[in-house]
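Excluded from the complex is one protein chain; the other protein chains are retained at their positions.
So, chain A:
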Amino acid sequence: MIETVKLSKTFKGKKAVDEIDLYIDEGESIGLLGPNGAGKSTTISMISSLLKPTAGDVKLNGKSTIKNPAEIRRILGVVPQEIALYEELSAYENLKFFGEIYNVKKTILEQRIQEILEMVGLKKPQKELVKTFSGGMKRRVNIAAALLHDPKILILDEPTVGIDPQSRNHILETVRKLNEENGTTVLYTSHYMEEVEQLCKRVYIMDHGKVVASGSKEELLSILSTEDMIQVTLSEMSDTVVEKVKSIKNIRRVDATDKSLRIISKKGSSILSDLIHAVESEGILLTNFQMETPSLEDVFLHITGRTLRD
């Protein structure tokens, strides 16, 4: 349905997006995962025709959309990271305005607005001004405004940033329903790994403007299939103990946080006794030891050497 071919964008000599190839099939739910500044929003802006690429192409059903973006715009609903609404207008007035300029027929616009308000749970306060809404409610109107013309593809750019858990769950549930029940194709960007894990069947991991890994969740997790992940808690932390743990045979990576160590070791290797010895030799007690199942966060850390929230 949509594919990007060596899509690149350079700002003042700096490559924000570097030869990205990705594809989205009809009805799929795709996650674009990466830390802040990875190039996710720039990629989305180019796909949605708001930014002209420096190089490469965006194709819709095999046809380039660069020169004639009207077609992709018709079938695209974009939920930007910012609250792209008129704060001085009510939720209803915002939706009516955007519905009208999306050329939704007058005869169905009113019904469509009410359906969408119902979907995002804002039917009751629809006449209230957006500026009086909470952050979560604003984000829900932000999504509603992108759904008025019944788009085939919905692109959401970090739609849950800075909101309460209740609104977050509501948004995630709305996106899930749109994808599973309405068949809407979803491209979801986030730096919240758990959201992408929950919603998306396939994931692209971006870092420094490049796609560093892609595939289904299982495929990505298999990257870590030759390793064990261990989380240990210590009575206290010191640089020396970290160095000593790092020097243990078969330990591949150690990340220290507060009084915890996150250790990646060769699968099946027996490191426990060496670990206890190394810690106790520094006069520190090992208070907790836990084997962990790897997540996409771990995959990201493994590939990029940093966490999603770095």
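The rule we apply is simple: a residue touches a chain if its C-beta (ideal position, glycine included) is under 8 Å from a C-beta of that chain, and two chains touch if they have at least 3 such contacts; residues count from 1.
As a working rule, contacts and distances are computed from a predicted model.
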{"item": "Undepicted complex member, UniProt protein name, chosen from \"cytochrome-c oxidase\", \"Cation/acetate symporter\", \"ABC transporter permease\" or \"Pyruvate dehydrogenase E1 component beta subunit\"", "value": "\"ABC transporter permease\""}
{"item": "Hidden partner chain, touching residue among A:Met1, A:Ala55, A:Leu89 or A:Leu286", "value": "A:Leu89"}
{"item": "Option from A:Leu51, A:Val161, A:Ala256 or A:Ile303 whose C-beta touches the chain left out", "value": "A:Leu51"}
{"item": "Option from A:Met1, A:Leu129 or A:Leu286 whose C-beta touches the chain left out", "value": "A:Leu129"}
{"item": "Residue numbers in chain A that touch the chain omitted from display", "value": "48-52, 69-70, 73-74, 76, 78, 80, 82-89, 93, 97-98, 100-103, 129, 145-146, 149"}
